[in-house]
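Left out: one protein chain. Kept in place: all the others.
Per-chain residue numbering starts at 1, and chain names A, B and C are given in the order in which the chains are listed.
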Amino acid sequence: MEAKKPLRIGMIGYGFMGRTHSNAYSQVNHFFDLEYKPVLKAVCARNAEKVQAFADQWGYESIETDWRKVIARDDIDAIDICTPNNLHKEIAIAAAQAGKMILCEKPLAMNTAEGEEMCEAVEKAGVANTVWYNYRRVPAVTMAKQLIERGLLGKIFHYRAQFLQDWTINADVPQGGAATWRLDAEAAGSGVTGDLLAHCIDTAIWLNGKLDSVSAMTETFVKERTHALTGLKQAVSIDDAATVMGRFSNGSLALFESTRYARGHKALYTFEINGENASIAWDLHDLHRLKFYDYRDEGPLRGWKSIHVSDGDHPYMKSWWVPGLQIGYEHTFIHQVADFLKDLETGTPTGPTFRDSLETQKVCDAILASAKDGTWKHI
Amino acid sequence: MEAKKPLRIGMIGYGFMGRTHSNAYSQVNHFFDLEYKPVLKAVCARNAEKVQAFADQWGYESIETDWRKVIARDDIDAIDICTPNNLHKEIAIAAAQAGKMILCEKPLAMNTAEGEEMCEAVEKAGVANTVWYNYRRVPAVTMAKQLIERGLLGKIFHYRAQFLQDWTINADVPQGGAATWRLDAEAAGSGVTGDLLAHCIDTAIWLNGKLDSVSAMTETFVKERTHALTGLKQAVSIDDAATVMGRFSNGSLALFESTRYARGHKALYTFEINGENASIAWDLHDLHRLKFYDYRDEGPLRGWKSIHVSDGDHPYMKSWWVPGLQIGYEHTFIHQVADFLKDLETGTPTGPTFRDSLETQKVCDAILASAKDGTWKHI
Amino acid sequence: MEAKKPLRIGMIGYGFMGRTHSNAYSQVNHFFDLEYKPVLKAVCARNAEKVQAFADQWGYESIETDWRKVIARDDIDAIDICTPNNLHKEIAIAAAQAGKMILCEKPLAMNTAEGEEMCEAVEKAGVANTVWYNYRRVPAVTMAKQLIERGLLGKIFHYRAQFLQDWTINADVPQGGAATWRLDAEAAGSGVTGDLLAHCIDTAIWLNGKLDSVSAMTETFVKERTHALTGLKQAVSIDDAATVMGRFSNGSLALFESTRYARGHKALYTFEINGENASIAWDLHDLHRLKFYDYRDEGPLRGWKSIHVSDGDHPYMKSWWVPGLQIGYEHTFIHQVADFLKDLETGTPTGPTFRDSLETQKVCDAILASAKDGTWKHI
Partner (left out) sequence: MEAKKPLRIGMIGYGFMGRTHSNAYSQVNHFFDLEYKPVLKAVCARNAEKVQAFADQWGYESIETDWRKVIARDDIDAIDICTPNNLHKEIAIAAAQAGKMILCEKPLAMNTAEGEEMCEAVEKAGVANTVWYNYRRVPAVTMAKQLIERGLLGKIFHYRAQFLQDWTINADVPQGGAATWRLDAEAAGSGVTGDLLAHCIDTAIWLNGKLDSVSAMTETFVKERTHALTGLKQAVSIDDAATVMGRFSNGSLALFESTRYARGHKALYTFEINGENASIAWDLHDLHRLKFYDYRDEGPLRGWKSIHVSDGDHPYMKSWWVPGLQIGYEHTFIHQVADFLKDLETGTPTGPTFRDSLETQKVCDAILASAKDGTWKHI
């Protein structure tokens, strides 16, 4: 067997997303036939002991405690950014300048201005870049994209999506720190808008094209929380919930909602698209099922079909098991790495690129601005 | 407007089924365009006071306390039998001999021998006759029949059905008497076999043809119950649960189950039919939904469709509301009366006739016999 | 048996809603034990032949072709208004002035100003009045009300509802005339806002209290339609779709959507309420099922429960059949009549009264105004 070409990874940050990415690098060649093979060169974080334990568990060859050193290393081809959002820009720009490829966690940046700088940096450097909006690569979601591209839906009237959680209802959940930085606007940039809604927006733009305008409402239900590190009560700086109306360039209406106060929903990311000829619906809690309604079916036989997207002729599924047997959340990251490696063979950009994700950033910024002053915002 | 032709009804018995039938007679002309119109002439039961209250509530013109008098009346065209099963034969034969049409509650009789006598009586008398196996006329069930008749399923491999309840788990539920005669084999003939399984068998034969052979297992979980009238503890004489394997004449396999010990199920009558080209499934708890899987759909788009059978081009639904708006249990009886009246216009038998229902009786008898000795029975 | 007290009905209009109301009057005493009994005195419409056919089918004693005559009749106690919306005000005020009780189809009026006049008229006259927002009386919806009143949900964070249909996607559907007056703003006042969203708003206010402010977006997808009577192409005057964000007085966020362009949905009225301790969801296509999530369940056993609201201890269900057996759309009207008659016994108002429904009207007006200028509206 011919040896694989190595893609030497340096990962910065090692939290929840560090695990999903490391798993993706470990697994991709077991299931996909590719020229390239990721090599786990280094993982970096400030706490040497903890990052060493992580490196041992996942098989990283070395650790670093200063991210600049990772970027400076000659034996690394690609930088994987899994830090809190407020570090994305600085790391990404430095990595680009060092000529490294970049795989950056979402959202791209703290805001559009930062994102624009990052885009310019990677484009100037000409380095491969992608943002981990992983849900595009749930097989059923990718299949939705294919059905839309085949024109099966016809003119689109409605696109609605929601991302509902309930884990912050308890007012005793702290904010800030390593585990709950997503509740701290200084680290995260925003609350549910950047964390959850950004996924909805990324998928929406991918599936349904540009969003032209939005009007939004946000709310912070719990006004004060204890900071995880200082133990002090502080005003909560993030949006707990966000509701958005909007209009797409193709004339369809948008409706988005995200919240961490929807009792009973753990990570319920759903979308539904209503077209002239057909409709599609999906939800993350039953991720293998694509709901499909086709008006071209014979009248009395029309109905919503629940397609169990697990066959060899469904996206990505030929690489896994046999029809009916499921894959899970982590596989979306494996798919993104598989696509990234495949695209390296041909020099193709792997969506969403930084530039693609900047569009999502713009929508998120418009949402937050609209929620502040109650007016519609053009994007 | 031309006057309707009257169909003068004499109903014997007035319990739960008396209500469903009386409602059907009251409602049918509000929703169906028919030459005939039922007229509620008389209702009969032993307790004059109670039957008078019933007559008042439903608008019966008169009451009787002796069923033979109802049959003897000249102003009555059709006898509706809603008594416990052990009276079906005697009443039906007398009614037939008096030249009355008969609408008889299911099951037809206590056993095949009784049923055979009843068939002979109505056939000799040449009177219209039908048995209230009402579930045939759930719109989704009727639609299943249509899809099968169109040949959409192809060769059938499997037919499975179940009727699950849980109301007798409590050992304090009494047996016998007016409310619980269904737990007394002397009044009911059998337990779940005649009460619940009979529905499954009737539908199965209608949809999938003759059953050739069965092997069955029954169980009585609660061995003793207090009699509702005497207050005495007595051995339970009925089957609490019945499981049946079988073979249809068309080569498909049968699987039936009914029980009153399936905690969590109120009246869950379900069936599923697997054919070479398509499959169908239905359940009574969501009676408007027909599940349909069509192998001829394009490969990646195959899936189980949930058809909300509530459109104008679905069976019976044009007579009701608009798409998406539901009807319920009682409407199956209205549909049977509508069909019976329509068939009177043309002299067509209304299925299931006594003769059709005798076939179900034979299967039920074979089930009980097989459960006794553990061997297969030919039918 | 004691004779029932008659409630003599004069119905004005006889279309789709005329059937649902007439059925309710016919059926209510078959299933509910009440002092009063509706008597179908007169039905009124301009076309004598058609209204006579309707009267024959439903058993009305007489017809009228001028609604003022119905109101003038001494032998009529209550006026039922089923006309297009643009006639509600005039008829209601005249009826109130004549001292008649009024049962008025929804929405109450063409706009808030009209509705205010109507409220004043009935309150001045002191006549019983109610508006047919029938969905309150789906047993599962009434049960939701009970659970909220028991405090099971705790503080409410989110209320979202949608009413989705797809029957006007075809640009060949005409507007105006008897069958499609709902597409004509002159007859209907608005499009989906008054027709569909009004149901969502009525239920929302009933379940979750006052709405303080809204921001809305509407769209007319098909810009021109042929008029059903004139055959002329005309600009479409109604809203085809409406999306609404809002805030309730109790601090919860509102999200409403209605459209007739959601391919695959016939009459999908859904709502979901997320509280601190529990959440509730319901949809009209499976109207017997109430989804309930209770955070107080033991941790690993938490989940969304699908309650089949068909037991004797569920609202209204004791009057119908046995557990597991369904009722349908028309029964909501029967329940409203049953409540109206019961309330007559005690002189209690039957919600929603005109005054209750005026609040819904105000919200609808605010929605339409917000959609016009893109700003938030206080109610």
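Keep this in mind: contacts are C-beta pairs under 8 Å (C-beta built on N, C-alpha and C of every residue); 3 or more make two chains touch, one makes a residue touch a chain.
As the structure is a computational prediction, the values presented were derived from the model and not from experiment.
The hidden chain, counted over the whole complex, makes contact with A, B, C. Within the complete assembly, A:Asn29 is the residue of A:Asn29, A:Gln234 or A:Asn277 that touches the hidden chain.
Taking the whole complex into account, chain A touches the unshown chain at residues 1, 16, 20, 22-23, 26-27, 29-30, 52-53, 56-58, 165, 167, 265-268, 284-289, 308, 310-311, 320-331. Along chain C, the points of touch with the absent chain fall at residues 143, 290, 292, 294, 297, 299-309, 311, 313-314.
Residues of chain B that touch the chain left out of the display are 157-158, 160, 164, 166, 169, 215-217, 219, 221, 241, 243, 245, 247, 251, 253, 255, 257, 259, 261-265, 274-279, 293, 295, 302, 304, 374-376.
Just so we're on the same page, only the chains that are shown with their structure count from here on.
The chain with its CA mean position farthest from that of chain A is B. Here C is the chain whose Cα centre lies closest to the centre of all protein Cα atoms. For this pair, chain B with chain C, the centres built from the Cα atoms lie 36 Å apart.
Distance from the chain A centre to the chain C centre is 42 Å, each centre being the mean of its Cα atoms.
The geometric centre of chain A is 55 Å away from that of chain B, both derived from CA atoms.
The residues of chain A that reach two or more other chains are 302, 304, listed in rising order.
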